[in-house]
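All protein chains of the complex are present and in place, except for one that has been dropped.
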Amino acid sequence: MQPKVKATNLSYKINEKKLFQNISFELMAGKAIHIQGDNGSGKTTLLKIICGLTNQVKGEIEKKLDKQICFLGHKNALKQYLTVEENLSLLNIINHPDLKQHLIEFGLDKSLDINLSSLSFGQQKKIALLRVFLNDSDLILLDEPCVGLDTQSQNYLCRFLNDELEHRKSILFSSHISLDINSEKLNLSDQV
Amino acid sequence: MYQVDRAYSYIFYVSLVLYLVSIFWGLFVTPEDFVQGNSYRIIYLHVPASFISQSLYIAMAIASAIFLIWKVKLSAYLVRSIAPIGAITTFIALISGSIWGIPTWGTWWVWDARIVSTLILFIMYLGLISLHDSFSNHEKADKFLSILVLVGSVNIPIIKMSVEWWSTLHQPASITISDKPAIDLVMLYPLFGSIVGFAGIVACLVILSSKLQILRRERNKSWIKNYV
Amino acid sequence: MFNFEFNSLAEAFLMQSQNGQNHGIFVWSVLIIVFVSILATFIFYKMSIKKITKKLK
Partner (left out) sequence: MNIIKFELLKLRNKSRGWLGPILVFILIMVAFPLTVEISNKDLDQSFFAVLWIAVLLVMMLATEDIFLEDFNDGSLEQFAISDISFPYIISVKIFIYWLLIGVPISIIGSLFCLGFTNSGNLAINIFPILLITSYIFINVFSFGNALSLTKGSVLGTLVTLPLLLPLLIVLGKAVISINLNLNYLGFVALLLGVLSIIIFLIPLIISYIIRAHLE
């Protein structure tokens, strides 16, 4: 079976300073990788390289994907001055059958017509996560998905991601705290 | 870099002598122009500067194309180091042109196509410098600078053709490659000499400026420590 | 070919044309501007290079 993402000897330098060196991994369908590392060890950069936003300095990366990547970074890609409903419609997920259930689970089902700017940081993060929940891609990249989430929602996220793994999706995520997801670990701090 | 240092002094002295001799010849030996009188002698100072200022932009455009296509770092340094030199030569061309305008046209400034487009060139040189300096990430700054240089190179043919396209006060170019020169040979030799000499002097300036760029940007490399 | 246009230094300074105007002031001021600005650029770059090499040492 072919890996969904195969990285060989990835290296990245920023302003002549080495961020990481010779990172290699393979990501199969239905597997997850947990990227760990200290602050500034290049977790976000590695995810961006996999997305294709950043170019690695050395090494190769092969992607075998049928659909587009679902990426959630530090930035939510939500508009502060629009209501929750309008934001969801911009994300093209307003008519998704499962939306209602996720909203109830996150406790957001009554705030659809509220302006996004009056929601808290964690609530905004949840709305951004809805895009991850309702996408139809086969590779999910999450950069610190748990920042600002309460324990309840964290558990819900983990349950959901484990479900997705069983549906043969692949997940790459970075997180400081350990999450209850069946994943291999990739530690960037060890490499230096 | 050692070879460049050695070549630098040769270029400098040869072109300095050539430039000074041509200027001397042009200023004191050549006969007076029938129409413009003695003020035409400014041509030996003005034409080299304006010619070189446009050529420098073309050189910059070529260097930035090389940088964008082949990712040659040195040519990005070259682009950045040519910009201030280009600004200075354009400044000389503008000032000498407007002083020349006083005796011949009776005014030091006209809203004439070629003068305005030279002014645009000057502003562009300054803009390029300020754009590059506003980024702390040098790699990004190099990229944006070379894109802007390439896009801005559409102005060069406009400057070249402006005198032909718009009938204006400014006289057409005295020397063209294809046609017979419009001025007498006695005047042409020193003009040619001064252009070549000025080009050599400017080349020396570009070498110095690139040296400064390389020293600044590569200061952490070991070969720089050996060189210094 | 090598005969001077001007007979004396004073004449060269004034550069009187056939129409009676003195063009010397224009020519000389352009000459000074060109030389000064080139010289200033040379000095600026030489100084900067000297400064940065001193710092690197």
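Every chain is named by a letter (A, B and C) in the order it is written, and numbering of its residues begins at 1.
As a convention for this text, contacts are C-beta pairs under 8 Å (C-beta built on N, C-alpha and C of every residue); 3 or more make two chains touch, one makes a residue touch a chain.
Bear in mind that the values here come from a model prediction, so they are computed numbers and not experimental data.
The missing chain, though absent from the view, touches A, B when the full complex is examined.
Within the set A:T8, A:N76 or A:Q154, the residue that contacts the chain not displayed is A:N76. The hidden chain makes contact, of the residues B:V21, B:I66, B:V110 or B:L131, with B:L131. Touch with the chain omitted from the figure is made, among A:Q21, A:T54 or A:N162, by A:T54.
Although one chain is not drawn, its touching partners on chain B can still be listed: residues 113, 116-117, 120-121, 123-124, 127-128, 130-131, 134-135, 140, 143-144, 147-148, 151-152, 154-155, 158, 166. The chain not shown here touches chain A at positions 48, 51-55, 68-69, 71, 73-82, 86, 89-90, 92.
The rule is short, and it goes like this: only the chains that are shown with their structure count from here on.
Averaging C-alpha coordinates per chain places the centre of chain B 17 Å away from that of chain C. If you average the Cα atoms of chain A and of chain C, the two centres end up 66 Å apart. The distance from the centre of chain A to the centre of chain B, with each centre set as the mean of the Cα atoms, comes to 52 Å.
Looking at chain B, no residue sits in touch with two or more other chains. Residue positions of chain C touching 2 or more other chains: none.
By the touch rule above, chain B contacts chain C in their complex via residues 23, 27-32, 34, 36-39, 41-42, 45-46, 49, 85, 88, 91-92, 95-96, 99-100, 102-103, 186, 201, 204-205, 208-209, 211-212, 215-216, 219, 224-225, 228. Per the touch definition, chain C reaches chain B in the complex via residues 1-6, 12, 15-19, 21, 23-24, 26-27, 29-31, 33-34, 37-38, 41-42, 45-46, 48-49, 52-53, 56-57.
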